[in-house]
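Report on one structure; see the data block that follows.
One protein chain is absent from this view; the other protein chains keep their places.
Take a look at subunit A:
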């Protein structure tokens, strides 16, 4: 059996008596760019937390590159772009370079290799389409630039799996398309990508596959046209 980037097998999860996931299954192949769509409240955030090892499923199994999510994260295989806005950073004087660099060698205590880290961070900033903006304050970026900065922070550790949580929710159509282009290009190096959204219709078709989360289970897009059309 080949290794999957993400393998969810009949995962179930409930908040007290309220079931959110009821046997959700998903296989994400290495190098695949998949969009997971679902309406608000469908359980996308819960599923994200399970893949990140922050929640334990009540039933079923989860593997990330044949490891537990916690082990995959400890091995530095997972990059995550959370749902945030520039307002979260308005009060902090922090440059784009500092934001990206902060994710490098986070557990290292001994003196840092500044030149090496700086060049890795600048490379990630360039891959994310922010070349020349490394000295800009994060809180002063536009919505699209801010998402790219978060993307650069995730990319700087060269993850095998990139997880993006609603990255286009605060963007206009043009910026959403530009960000998708950047993510698509970043994925070309063999990185697996799982993008989570409630607004599939706005995304240009730059990904390989769509799956839809609804009623606690995951359907392939082709199996669930009605749900897709409703998004």
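Operating definition for what follows: contacts are C-beta pairs under 8 Å (C-beta built on N, C-alpha and C of every residue); 3 or more make two chains touch, one makes a residue touch a chain; residues count from 1.
Quick note on the criterion: contacts and distances are computed from a predicted model.
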According to its UniProt record, the missing chain among "Membrane protein", "ABC-2 family transporter protein", "Glucose-1-phosphate adenylyltransferase" or "Zinc transport system permease protein" is "Zinc transport system permease protein"
Using the touch definition from the top, which of A:25, A:102 or A:126 touches the missing chain? A:102
Consider the whole complex, including the chain that is not shown, and state which of A:8, A:42, A:55 or A:73 touches that chain. A:73
Subunit A residues touching the omitted chain (full complex): 52, 54, 73-74, 76, 78, 80, 82, 84, 89, 91-95, 98-99, 102-103, 105-109, 112, 135, 137, 153, 157
